[in-house]
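Here the complex is missing a single protein chain, while all its other protein chains stay put.
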């Protein structure tokens, strides 16, 4: 008898009309406030709000009153900064992760944590669905939903932007009026023309004039960093201390993961570091222009490569480099909670056992300059590399045999008359 | 009957004593001048010298008189700058090639061309051996010799630094005296304490205080660029025009490959761009500290990614990114003249068919900032990516199905009780 | 001014009700006959049928009368066997392509050709849509549609199985009665319980008892091969001649691509070769059980590796092996008509320049045994590999240096106290 006869995916075909309770990723802003009301009205269900402090730089506590005003009874407001950096940002940086040669994945890496908490809260509150405010054109819907499905396969997902017809600012404002959504939810200060996302790792900008990739970003768009021009004329030096691939102290002072990143953001931003302006390929198949400020991440990437440069085995480093684009793609596409990410992480983490030591940096007007690296675990051996006498630790004659055997296959081919030029 | 019975590698066991004529990569400097004499004495053979202008920034013509003074009869002095950039540098940059995340392969990419000319000259002059001045600890010996063997499998290679006992400056100078090597061959101006190599792509520094990776490079070491601090306070804007992945014009002015690189070196160096200080892994198995100035290359790398960002298919870009570290390793390790490099190059070149258009850059105190990119072949489609109305070119509801099927395998796994968190 | 302002995807939001003419991949069987009528009724549009002989082993000409009976005016019936093998099967086999270690991609490789012809016929006949009979759970819908979209981006695609409610045999038969679909379209001989697909490369079986992966396939399911038990007691020897990686002659007799594959299928099937029973991962996210008979393909895979074993450079072979799973996935997932497939194909084809020569095989009761390989382009050099005297073509002492430098990085690590065990 086969052991595989049972149904695995016992999904009662869940009719959307059956939904009783939904957990919403709630920012407290206008859009997600509209979503609260829209969910209540459309699905006739209870809404649980979840608001997280991931270091976006705005108070999260005000979301409570707003949610209450919308009749929400279960309100989750949490400070996830340490968990975010320790369990998501740091593991990602161990791989020197960059998407498409440029992007430090600031948005991508925050989504799996939000997905995880949405599902945990759904389990705690007995909710059968989750919801979010991401549009149907972007990557974030995918990251939220893949995470949710991976952690709770029978969950229902409601993505209002893919369902409703409130597709313009006007229709949205009209909905507010008609549904008694308090006016002050809408930001009174001049609204940024950009679509933005922020967390402790970065802030991103999309839309408006950025939709023309030939148009230079305006200088007043940027919020976290001064321009290189406005940065101090004096360089800032800094020592970072690594243990197993993670920064544990700066200038000799031990710091928690979130504190490390906050500090690097501050100093990096002051020195004009971490601005990026790119066109990237979304998982949904289109190209999009994005501007990003990642001061701390830009510093961490450079410094991590520097500490690895003296502590990591060559083939380990090359294996990591060859798999990095794939690992980046896994994260960018939203597959953090997957077997392939776990496998890659195991491999990466294994390599970091000896990635300990100090990196000295010079920060100056947008530049992150590595000026020194040292480690008890260094593999750099002056006595071998030296141009001076090496006391016999390396026999130059070995190189002749090394080259001869590396050349053998090509010599045979050329000997057969093959043209290798 | 088998077709494979014959000997492929008909190498008469070539006794070194049988060598009649050797082609030497000759710089005109002291070391390679000593090698000329040492080859004449040790192998009792004729020496042909080959001196190439690869853009190292020093006159090559003076090498003629020096060679003549050493009794050399066949003297080759050649300007290879255009060939170097067109057939080696440009193809490499089509792949956004970087070794170990940092190094732009400035030395590595020049060696295959020198190897090729050494062999071509050996064929022209009837020489049975080639020789070079690279030491037994470095990568260059490998790059010269693999190239030579691949292009002429029966050639003999003489690497004096692996053979002789002139291993200190003193013994070398003594040899000069004893063998009548004109004193003025030795550089009278204060010799740099660094071991350097230069060509149109870069200049490199090794040795001396750099042998301590914690020591910051001294500012007066650098020769091709000002420091970011000393660069102009005013940014320089520049438009680069690409055809099939190569730069063909700057600021609207058509330029040859070598002219492009010379120009970018100049402007880049003036703006403090392209300094690099790393510890790298040599093919011979040790780590070594190197400092590099690559002003033009640093600009080209950034700009090429920018033009690709709007013209290259996503999966083509990702495939290139995943194979780039391997392609870089092939070049770094000296396998330019190999079947695997040809295969990778075919793949890379295929991808560049539509990599046409303009990139606008802002250069400022060490920063290369992409501020615009445009192309007749752009794949960026504002009408799809827009946050505004897209006139039906993208149906957001498609995303729901896209996500559901991407999630299916993980839902099944979670449905079986597997923990994906 | 930006060059990228225009709309790229000028998709008039094509309302399905606007469709005037659709090209259908038509087998002549009951299902696709129902689709003809259903398209005519549902979309009130003209249907063009396209029926191809890809070597499935059934007459295609009878499809003409059936299509005529359904009122079809434009009927395409074509013999594509040579094009199929020459431009799809052979290029794929140059890469030794296998999906998930087992599957020879018999179904996958036929779809791009059908997609291409559907689009070409749509262009010829002025049709604005294509249609096919693949279900919404399988890979084939994807392969057809990705191909169609890649070759004609504005085409509409109608996939009846994803739209209609004729989801059981009963509803389908009822539809036939109600819509005057001639009774004899339904196969009178006892219908196979399996879902099958066939072309010159293979025949596949899915469904019925195969849905239990613990159940052994029944012996009377298989159609193209005898079982190993029933194969002759005498082995069959065969010589295959390769040029640039493709078979051009068998036992010294030149043959066209399709003839090669037909012949190998015949001889392979007689010798019990090419049965496969696997569970594979579909692109849509589920696992499915499939049984396949690929007699000729099984022989070709083994033989191609054999001719490569003596003619291909080692690193070329390894590069191909590392990229093969990815190339297989590209084809399996339906991305034949894509930039990444073109790039990979360029790389693969480059490697086949010298893959010439003969392979001798012994076929016996399911076994494909390589017993000899020879080539004018062989890289196997007895004089070097021999255990006997090699006349100096290889100096064993070179190996010492080769090993020492390969070991250096690990010696340094162990010297630092790292535990590599």
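So that you can tell them apart, the chains are marked A, B and C in the order they are listed, and the count of residues begins at 1 in each.
Keep this in mind: a contact is a pair of C-beta atoms (placed from the backbone, for glycine too) under 8 Å apart; a residue touches a chain by one contact, two chains touch by 3 or more.
The structure displayed is predicted, hence computed values, not measured ones.
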Q. Which residue among C:44, C:167 or C:256 touches the omitted chain?
A. C:167
**Q.** In chain A, positions touching the absent partner
**A.** 2-5, 7-9, 11, 13, 281, 284-286, 310, 313, 315-316, 319, 326, 335, 338-340, 342-344, 346-347, 350-351, 357-358, 372, 374-376, 378-384, 391-393, 405-409, 412
Q. Given the full complex, what residues of chain C touch the hidden partner chain?
A. 8-10, 96, 100-102, 116, 135-137, 141-142, 145-146, 149-154, 157, 159, 161-162, 167-168, 195, 206-207, 211-217, 228-229, 233, 235, 275, 277-281, 284-289, 305-306, 309-310, 314, 317-318, 321-322, 325-326, 329, 337-339, 342, 360, 362, 364-367, 369-374, 378-382, 384-387, 389-390, 394, 396-400, 402-403, 406-407, 410-416, 420-421
**Q.** Missing-chain contacts mapped onto chain B
**A.** 1-5, 212-215, 313-315, 354, 377-379, 381, 384, 394-395, 397-402, 404-406, 408-410, 412-413, 416, 418
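The rule is short, and it goes like this: only the chains that are shown with their structure count from here on.
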Q. Taking each chain's centre as the mean of its CA atoms, how far is chain B from chain C in angstrom?
A. 41
Q: List, in ascending order, every residue of chain A touching at least 2 other chains.
A: 212-215, 314, 378-379, 381, 384, 394, 397-400, 402, 406, 410, 412-413, 416
